[in-house]
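Missing here is one protein chain; the remaining ones are kept as they sit in the complex.
The block that comes next holds chain A.
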Amino acid sequence: MKCSSQTFHLDSAEKAAMELEAQRKDDLGFPLCILVIGKTGVGKSATINSIFGESKTAVNAFEPSTTRVKEIIGKIDGVKVKVFDTPGLRNSLKDQPKNRKILSSVKKLMKKSPPDVILYVDRLDTQSDNVNDLPLLKLVTSYLGSSMWRKSILAFTHATSVPPDGPDGYPLSCEVFIAQQSEGVQQLIRELLGLNDDSMIPISLVENHPFAKKNENGETLLHNGESWRSNLLFLCYSIKTLSEVNIQNPLEQRKFVDLQIRSQLPTRPVFESHDWDRDIDYDGVLIEDKLEIAGCFPAVISVQLAKDKRECNFQLHSSFLTARIMELLARTRNFLTSLKAKPKSERIKQRLVYP
């Protein structure tokens, strides 16, 4: 019963991260590979430029600027990130041959260097004309496999555009607008995969406009005041972590791991000060901690894993993402992997540590 004495010390993880950073270790060995796909003109290349914080790939407001799959490599916060920019897919069914060509070269690429995350990009502010998008999504799924959605993020660009007027003539609230637009695409994908529950693909809001509101660090903010770039990167790492741990319920063999990221829809950063000391069944584990990054920036990280529900909630409330968080995630990953080794009948007591 060695498990009962096992406590997960987040503060020791943080110490390790600080040491690593002090050593200025160039590569923390947690590289991230992202594949970016979507229709033409939605902002794939612009999003990539925003992620790296510099112009790495050409954009054009009038005609397709990316004509073939492009590999873009860079470092974000000391972590190696590789992004594949792809030519945009066309809406017209007459352009199917072009789309097929693009998708088959993407498929070849995925075999050669499988991405950790697939970003499916679309605009938030165009009508999600579902009937028109379904054939395209079907084609994408047929080429890249339905398992692609397991590691996908729906990225909605133009996220700070003002919502359209509702039926009463007044503008819709941002929350309602975002929820409706994203739900449209989610429903299509569920239909495609034959799922009749409410499983969701994580969404990320993106704003690439040069004049959008920024915080003191120069990061573009969404309507709720959050930096979208940090949220997106965190989501990417979460997905990578999850897929490495490979949590799946062997009984039902679901095709999907639910990844509900609660901090995606507009919420203000909140400090959770519960004192949890739970007796938890093997079914679930809650790890939660408050951190202070560099002694002044507050952050709360919580990882909630419920094995039975096949649910894993990652929450990060932080003003920015650093290498420390990467290390924390790496540690979390190792811990979760070790958790898998325990037989089902054992009860595990986890003590939650607060500094």
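By our rule, contacts are C-beta pairs under 8 Å (C-beta built on N, C-alpha and C of every residue); 3 or more make two chains touch, one makes a residue touch a chain; residues count from 1.
Going forward, contacts and distances are computed from a predicted model.
A.B. asks: For the chain that's not shown, choose its UniProt protein name out of "Translocase of chloroplast", "S-phase kinase-associated protein 1", "DNA primase large subunit" or "Two-component response regulator ARR16".
C.D. replies: "Translocase of chloroplast"
A.B. asks: Among the options A:Val59, A:Met110, A:Leu192 or A:Leu221, which residue touches the chain absent from this view?
C.D. replies: Considering all chains, including the one not shown, the answer is A:Val59.
A.B. asks: Of the residues in chain A, which ones touch the absent chain?
C.D. replies: That gives, for chain A, the contact residues 40-41, 46, 59-64, 88, 90-95, 125-132, 134-136, 162-167, 169-172, 177, 180-181, 184, 209-211.
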